[in-house]
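Have a look at the structure below before the remarks.
Only one protein chain is missing; all other protein chains are in place.
== subunit A ==
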């Protein structure tokens, strides 16, 4: 039987977003060092591996919890289906740079490479 430590550091301990609370920031620094030592860093560099035929669909599906299946929201979140790709991409890049204010999208887009966001926005633009 396998025994492994159960890592109990939930996010946001790894986050490096702006936080006003000083105590929280200290926690993050301490835990970040700890976590990085334990886990190592993850980069978003494009890899040379073969691409899945449904990669764009699969990536886009990670947004559907909030924006609706295939980008058809039931309300309270914007629908992404059928929106122009450039427009979607511009908004996402503005979230990434911090130009567009957001409650959560600025934190989410930073988890995806620009290449992945290109695939996602093209896929949503193609939905009816």
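Quick note on the criterion: a residue touches a chain if its C-beta (ideal position, glycine included) is under 8 Å from a C-beta of that chain, and two chains touch if they have at least 3 such contacts; residues count from 1.
Following the convention adopted for this analysis, contacts and distances are computed from a predicted model.
The subunit not displayed here is recorded in UniProt as "Flavocytochrome C sulfide dehydrogenase", chosen from "Sulfite reductase", "2Fe-2S iron-sulfur cluster binding domain-containing protein", "Flavocytochrome C sulfide dehydrogenase" or "Sugar ABC transporter permease YjfF". Contact between subunit A and the absent chain runs through residues 1-4, 6-21, 23-24, 27, 35-36, 38-42, 44, 47, 49-55, 57-59, 61-62, 64-69, 73-77, 103-104, 107-112, 116, 126-128.
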